[in-house]
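Let me give you the structure first, and then I'll get to my questions.
Note that this complex is displayed minus one protein chain, with the remaining chains in position.
As written, the chains take the letters A, B and C, and residue 1 is the first residue of each chain.
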Amino acid sequence: MNIQVLAFGIAKDILGQQLLPLEVSENTSVLLLKELLVRDYPEFAKLAGFSIAVNNEYRQDDYLLSEADEIAIIPPVSGG
Amino acid sequence: MNIQVLAFGIAKDILGQQLLPLEVSENTSVLLLKELLVRDYPEFAKLAGFSIAVNNEYRQDDYLLSEADEIAIIPPVSGG
Amino acid sequence: MIHISIKEEALSLAECQALIEDEAVGGIVHFVGTVRNQTKGNQVTKLEFEAYEKMALLEMEKIGKAALQQFDIERFVLQHRIGTLYLKEIAVIIVVGAKHRKAAFQACEFAIDSLKKTVPIWKKEFFIDGSHWVSAHP
Partner (left out) sequence: MIHISIKEEALSLAECQALIEDEAVGGIVHFVGTVRNQTKGNQVTKLEFEAYEKMALLEMEKIGKAALQQFDIERFVLQHRIGTLYLKEIAVIIVVGAKHRKAAFQACEFAIDSLKKTVPIWKKEFFIDGSHWVSAHP
């Protein structure tokens, strides 16, 4: 399936774009997406960590992605 | 010696005036002043407590008063 | 920097915030005490604050100095209103500016707790059917 991954903050800098189109297999988990990102963009491994949000909620590693989801990379937040 | 005792809040209501003139013996202590006040105005005994300030500082019971001092009755404070 | 005052006119949050502005400050905590409509189930109509003004200013200054000594803060503002106050009006503003927020929270709470214990200011509460000096009796 085809997904689009939103990126913010340093994640946007690492990807060089705000929206990354990706082709992944059906039922790709959050964990697998993270692994794919680290494989293709090793800079992600150097971060203090990063999360994946799906449809505006933080999701655990075992959450399964669907094509219609709004998926976002959330690098360490620093508001306030 | 003659002293003048300032009163605020409920102390002013108890005395019926803001400034109480008193004749006391030389070297009257804060403790003695408190006892005189309670004797003459028994309502003071019903308060949650009261302090004496001399020259704008809280003073302990053993502090000795002089005629030139600015003396004030400080009933329980309730600012804020 | 310590700024202390007692005023008969309305207190201004904007004025206090302006006094705290400082490039070295990253966290500011304000405490704003307002007139509430109830005390222990009684309907409050207004308050009157009376101060032993000279001594109150000295005690407020002591709180500011203690706060600057005990906490890592840069600026301290404390203003208290006296006279008659109606519902929602501001009785006291304390503003603390610090490099980091934790010290600002601690110093601000310390300051209002201390004020309520030591500063010679008295509050009279007025109800529909009477009035009393707050905290006077056990």
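Keep in mind that, in the parts below, a residue touches a chain if its C-beta (ideal position, glycine included) is under 8 Å from a C-beta of that chain, and two chains touch if they have at least 3 such contacts.
All values reported here derive from a predicted model rather than from experimental measurement.
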Inset, instruction - Can you pull out the displayed chains that the omitted chain is in contact with? - result: A, C
Legend entry - Full-complex contact with the absent chain, from C:N37, C:Q70 or C:S131: C:N37
Inset, instruction - Could you tell me which of C:L19, C:L68 or C:I112 touches the chain that is not displayed? - result: C:I112
Legend entry - Residues of chain A (touch criterion as defined above) contacting the omitted chain: 6, 8-10, 13, 46-48, 53, 56-58, 72, 74-80
Legend entry - In chain C, positions touching the absent partner: 13-14, 17, 21-38, 87-88, 99, 101, 104-105, 108-109, 112
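The working rule: only the chains that are shown with their structure count from here on.
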Legend entry - CA centroid of chain A to CA centroid of chain B, Å: 72
Legend entry - Chain centre separation in whole Å, for chain C relative to chain B (CA means): 26
Legend entry - Mean-CA-position distance for chain C and chain A (Å): 48
